[in-house]
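Structure incoming, see below.
All protein chains but one are shown at their positions in the complex.
Presenting subunit A:
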Amino acid sequence: MADADNGDNSAACVESGEEEYRMETVPFDPRFPNMNQTKHCYVSFLDYHRCIKARGEDYAPCQYFQRVFRSLCPNAWVAKWEEQIEAGTFAGKI
């Protein structure tokens, strides 16, 4: 890897007094080891809504699922599913 500082952005930022900005993406999930992450997207979307339903919107760990599906899923899919949820026609089990 060309970048050998282990993703540590803090040094440069500390000097300018800004907040540390970490660049991250969805971590590896052994449930979905292949290149095709469609299932990962969909299951995270379902898990987010189930988490909200089971624990309430303020439960912090639910945000993990939201970050995952916002990164992985095409925005058009997320918009379509949320519309379906509001209309009561969403096919998944929440």
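Please note the rule applied: a contact is a pair of C-beta atoms (placed from the backbone, for glycine too) under 8 Å apart; a residue touches a chain by one contact, two chains touch by 3 or more; residues count from 1.
Please note the rule applied: contacts and distances are computed from a predicted model.
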| item | value |
| --- | --- |
| The complex's invisible chain, by UniProt name, from "Gaa1-domain-containing protein", "Mediator of RNA polymerase II transcription subunit 27", "Ribosomal protein S5 domain 2-like protein" or "Cytochrome c oxidase subunit NDUFA4" | "Cytochrome c oxidase subunit NDUFA4" |
| Sites on subunit A contacted by the missing partner chain, in the whole complex | 27-34, 39, 43-44, 47, 50-51, 54-55, 59, 61-62, 64-65, 68, 93 |
